[in-house]
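Note that one protein chain of the assembly has been removed; the remaining protein chains are unaltered in position.
After this line comes chain A, so read on.
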Amino acid sequence: MLKVGVTGGIGSGKTTICKIFESLGIPVYYADLEARRLIQEHPVLVEGYRKLFGEKAFEYGKLNRSHVAKMIFHDPELILKVNALVHPVVREDFFQWSRRQNAPYVIEEAAVLLEGGGNHLLDKIILVSAPENVRIARVVRRDGMSEEQVLKRMKYQWNDDKKRLFCNFEITADDNHLVVPQVLKIHFELLQIWDC
């Protein structure tokens, strides 16, 4: 079974691309969603968050997001520590999850995949790319964030040029190119690789 990573900046359209893979019968692990679950369930992460953000990190057993966000706002370096804490646990969870799947390949979808060095543990990486202005417009519309907030988030992610160096495939999701044919092409290529 191949392990394929799908990555791309915020608002690039990763989730839509993964939904197409899912409809082709490919299991997809949504790392960001699973990370949210693990932060509240996994003992290593719960303990790690308490150390980083204090006792207020959890309220009534749930992550105190506003407290965490405030602390990160005042100390942006904390985000690197959070990544270093969360990524290995999520990766391990992904491997456990993939062992339970029965498909030629599985996908891990993550916004920050290459930044944490996760690409070394995956067989292939797909980059979902879109121009920055398109991505900003999507996130502003989708999450109701301001343009400044989106740009701030982008700052912590690699740009597409840097990501491209580590990726095997690229899907352009700029609203002009059709994405389904691009996904089908990659899907059949991955099936061929798996066959070999």
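Rule of thumb we're sticking to: contacts are C-beta pairs under 8 Å (C-beta built on N, C-alpha and C of every residue); 3 or more make two chains touch, one makes a residue touch a chain; residues count from 1.
The rule is short, and it goes like this: contacts and distances are computed from a predicted model.
J.: Of the candidate names "Heme lyase CcmF/NrfE family subunit", "Cation transporter", "YbbR-like protein" or "Putrescine transport system permease protein PotI", which one corresponds to the UniProt protein name of the undepicted chain?
T.: Result for the unshown chain: "YbbR-like protein".
J.: For the chain not shown, which residue from A:37, A:65 or A:142 touches it across the whole complex?
T.: Here the residue in touch with the unshown chain is A:142.
J.: Out of A:19, A:152 or A:185, which residue would touch the omitted chain in the full complex?
T.: A:19
J.: Which parts of chain A are in contact with the chain that was left out?
T.: 16, 19-20, 23-24, 138, 141-142, 144, 175, 178-180
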